[in-house]
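With one protein chain removed, the remaining protein chains of the complex are shown where they sit.
Per-chain residue numbering starts at 1, and chain names A and B are given in the order in which the chains are listed.
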Amino acid sequence: MRETFTKGMARNIYYGGGIFFFLVLIGLTVDTVNRLPATDNRENLSEQVIAGKRLWEVNNCIGCHSLLGEGAYFAPELANVYTRFGESTEAIKAFIKYRPVDGVEGRRSMPQFNLTDEELEELAQFLKYVDGIKTARNWPPNIQG
Amino acid sequence: MGSNENQLKKASQASLVSLLNLTFFPVISFILLLIIYNKTTTENIDRYYAVIGIKTNLIAAVALILVTALMILLGGFDSPWTWVYVISYFVFVHALFILFATWTMVRSWTGKKLTKSFLSK
Partner (left out) sequence: MKYESQGIAKLYFIAAIALFVGQILFGVTMGLQYVMGDFLFPEIPFNVARMVHTNLLIVWLLFGFMGSAYYLVPEEAERELYSPILAKVMFWIFLVAGALTILGYLLVPYARLAELTMNDLLPTMGREFLEQPTITKIGIVIVALAFVFNIGMTILQGRKTVINVVLLTGLVGLAVFFLFSFYNPHNLVLDKYFWWFVVHLWVEGVWELIMASLLAYVLIKVTGVDREVIEKWLYIIIAMALISGLVGTGHHFFWIGTADYWQWFGSIFSALEPIPFFMMTLFAFNVVNKRRRDHPNKAAVLWALGTAVMAFLGAGVWGFLHTLAPVNFYTHGTQITAAHGHMAFYGAYVMVVLTMISYSMPLMRGQKAANVNAQKHEIRSFWIMTLSMVAITLLLTGAGIMQVYLQRYSADPLPFMVVQDRLAHFYWAREVAGLAFLSGLFLYIYSFFAKGPEVADVE
């Protein structure tokens, strides 16, 4: 290795580069957060939707499904399930409600969560809210997610 | 010794250019490699690494371009199976060639030849 490029120079690039790009990340974050109202569908972030998000979390739906492409890859993408089910919250609720307790033999099975009708409505409203988020290039690429 | 230093430099250059041919500057790097080969002296370390570079890239050309082209020809451009094999194969085999060329380049810096086991001196 050349003697012209010293350890001190390398250290300075590390400190300088690290700090500089950390600040860039902060800057971009501030800008991104400021721009969010245009795309994040917050106008539909009702108490019901908030409750639905909580149900999504405490039942660990992300443990099998993906949401906006993030999560597990065992079960379908759900960001656009509202559209995929014909823009019907009833269809979403029915699907969750009628999961058989012992699963479907030989098939990947979804648990029966024993949710109340109110909870089912909240969860469906949450998924409708997610469907309304304006993603770049309208991700996912098609209806199948 | 002056000539040894010169040879070492050419060996390192040959190996670097060989790696560049496999990565960012294909074809043009191969031409450079041939030019370096012409400048090397027989029986010495610089020729050794220039030859390895040329051989590696010729084999890589067959493995990566010819074989891939055959896969596409035989499997059909429209079949998903073609792409299952082509993409997995290309990424993996290309990466292996890059690793081999990287190891060779680092080895050329020491002025020693390649050995059977990378743990032997």
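Following the convention adopted for this analysis, a contact is a pair of C-beta atoms (placed from the backbone, for glycine too) under 8 Å apart; a residue touches a chain by one contact, two chains touch by 3 or more.
The structure displayed is predicted, hence computed values, not measured ones.
Where chain B meets the chain that is not shown, the touching residues are 80-81, 83-85, 87-88, 91-92, 95, 99, 102-103, 106-107, 109-110, 112, 118-119, 121. In the full complex, chain A touches the omitted chain through residues 1, 5-7, 10-11, 13-14, 17-18, 21-22, 24-25, 28-29, 31-33, 35-36, 39-42, 45, 49-50, 53-54, 56-64, 66-77, 101-109, 111-113, 129-130, 133-137, 139-145.
Note that only the chains that are shown with their structure count from here on.
Rounded to whole angstrom units, the spacing between the C-alpha centres of chain A and chain B is 43.
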